[in-house]
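Here it is: the structure, laid out below.
== chain A ==
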Amino acid sequence: MTLHLTILVFFPAVCGLLAAFNPRWVGLIAAFVPLAYAVAMVADFDVAGGLQFVTDDKWIPALGIRYKLGVDGLSLWLVLLTTVIAFASMLWLAVRQPSDRPGLFTFHLLLGETAVLGAFVAQDLALFVLFFDLMLVPFYFLVGQWGGENRIPAALKMVIYTLVGSLLMLAGAVATAVLTASNSGHDLSFVLSDLVANPLPAGTQKWIFFTFALAFLIKMPSFPFHGWMPDAYRTMPLPALAFFSGVVSKVAAYGFLRLVLPLFPAAVESFHTWFLVLAVISILYGSVQAFTQTNARLILGYSSVAQLGFITLGIFAIDAAAQGAQGALLQAINHGLVVAPLFFVIALLAERAEGSEDIRDYGGIAFRAPVLTVLFLITALATLAMPGSANFAGEFLILLGTFSSVQAIAFVAALGVILASVYALRFYFRSMHYRVGAQVQSFELSLRDGLVLVPLVLAILAFALYPQLALQSGEEAVKTTVQAVSR
Partner candidate 1 sequence: MSLTTYAWLVLAFPLAGAVLIGLTFRALPSRVHGWLGTLAILLSFLSALGMLNALDGRQVTSVAWDYANTLGVDAQVSILIDPLSVLMCLVVAGVSTLIHLYSVAYMGGDRGYTRFFALLNFFVFSMLLLVLAGNFLLVIVGWAFVAAASTFLISFWYRRATATAAGLKAFIVQVIGDVGLVLGAFFVFKGTGTLDFLKAFNAVDHSFTVNQPELVAACILLLVGAFAKSAQVPLHTWLPDAMEGPTPVSALIHAATMVTAGVYLIARLHPLFEHAPDAAAVGAIIGCVTLLIAATIGLVVTDLKRVIAYSTMSQIGYMIMAVSSAAYAAGMFHLMTHAFFKALLFMAAGSVISAMGGVQDLNKMGGFRKAMPFTFGCMVIGGLALSGIPPFSGFFSKDEILSLEFERGGWHAILGVAGYLGAFLTAIYTFRMIFRAFMGPMSPEASELAHGHLYHAPEPTNPATGEVEDTDVGFPGPEHHIAERAAPMKVAMGALALLAIVGGFLQVPGVSSELHHFLEPTFHDSTYYASLEPSTSSEWIGLVIGAVIGLSGIGVAWTIWGKGGTAAVYQARLGALHKFFVNKWYFDEAFDVLLVRPAAWLGRFASTTFERLFVNGLLVGGSSGLVRALSAAVRGVQSGYLRYYAALLLIGLTGLSAYFLISA
Partner candidate 2 sequence: MGIHWYLVVSALIFCIGAGGVLTRRNPLVILLCLELMLNAANLALVAFARAHGDMGGQIFALLVMVVAACEVAVGLGLVVAIYRRRLPIDVDDLRELQG
């Protein structure tokens, strides 16, 4: 029994309450402490140790809900990713404070971090649902109050979409616990390990499975539930968007691995081909959209749809060796690490083109900005999963898993890899190459912006050299998760 995870999870939000006094420093400290914690945890993590740093306490005994937190191979690196991206966003905010109520903005972002971290470490179904829904609250305000044009409809659309999923999931969660209790004759319990130990009959699993799947697919977002994404991405303030796109969507992917696969193995088994097809459509649809869009945020938004399609593909590959899910886990980390700096890059590009976020207004920004160009280039190449990047290692494993599971789908999904190079390079070339655009005033990356971008890019490079680090800690957990289904 340790307090570590409690501190890790709640420190940002609690510290964020003080943000009204000095948003800049409070934000930095509130995001730094969890980062340091997460780094220490990764260093201290025992690869063969299963669930670690466990906190298990009673919370609502009448309903069998326990306050159980823990970290294992599935969540370890996602926790680190969350703290890294949150810290980068805070660093960015420290330089560029929003003019309107910066303290409240900082607080909301920190609350978001708490919610995401909570979802990653929760080992109780009810607790997970709580944190999952809590994520929505700060982002509703961040879009609704600090967003750009059309922020109110965008915020509402996002809330309605995700709330539909969340409510279904809540119902599903309650049903799971209640039915498991009545099935097995034990007391009502929401603790995951108890639920996994007593699986439901296959018929029941199937309909509950859909409530969870829908919630996660909406959150990702996956085709065809991405309707809220374009509006939300278009208006959300960039530091929030970097965190949102980088981390929040990963909670959904994580949810599949943590909850859906272990809790509903029979349902996953019978529907996994359908989800593979859905994932492939997501990949192709997102990619095709990404290379027709001209708004830089939407290019990244749709590229995320495609990337999360890959992650879904890996999760539902359910190959005997679990390579697909292993790749999906790696890819979840990679995508977060890559997409967040790209959103910061968009902000920098916009500053050089009179605030425009339309790539047609860009052009020739590489001129006079070599450092920015190199940083952008590295992240762009990582996005398109160029071999040699950790993203490639992830996609390689995902496709390999899919290949051994359903060969034809791997072939179609491989088209997505080609399309990714089209949209990512188009975005890069359109911005950096060609003649200097009419409203472009290019200048070099400033030191303070470099402070945000350079460490992230270095992290991408380090990860590209040695993805094994994350792979080996996830190995055991992924294997048990997937083999519960394919058994």
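The candidates came about this way: all candidates are chains of the complex that A comes from, given by their letters.
Keep in mind that, in the parts below, a contact is a pair of C-beta atoms (placed from the backbone, for glycine too) under 8 Å apart; a residue touches a chain by one contact, two chains touch by 3 or more; residues count from 1.
Because the structure is predicted, anything quoted here is derived from the model rather than measured.
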- Pick the candidate that touches chain A in this complex from 1 or 2. 1
- Note on the structure: chain A residues touching candidate 1 in their complex are 157, 160-161, 164, 224-228, 230, 285, 288-289, 291-293, 321-323, 326, 364, 366-368, 370, 374, 377, 381, 384, 386-388, 392-393, 396-397, 399-400, 403-404, 410-411, 414-415, 417-418, 421-422, 425-426, 429, 432-436, 466-468, 471-472, 475, 478-479
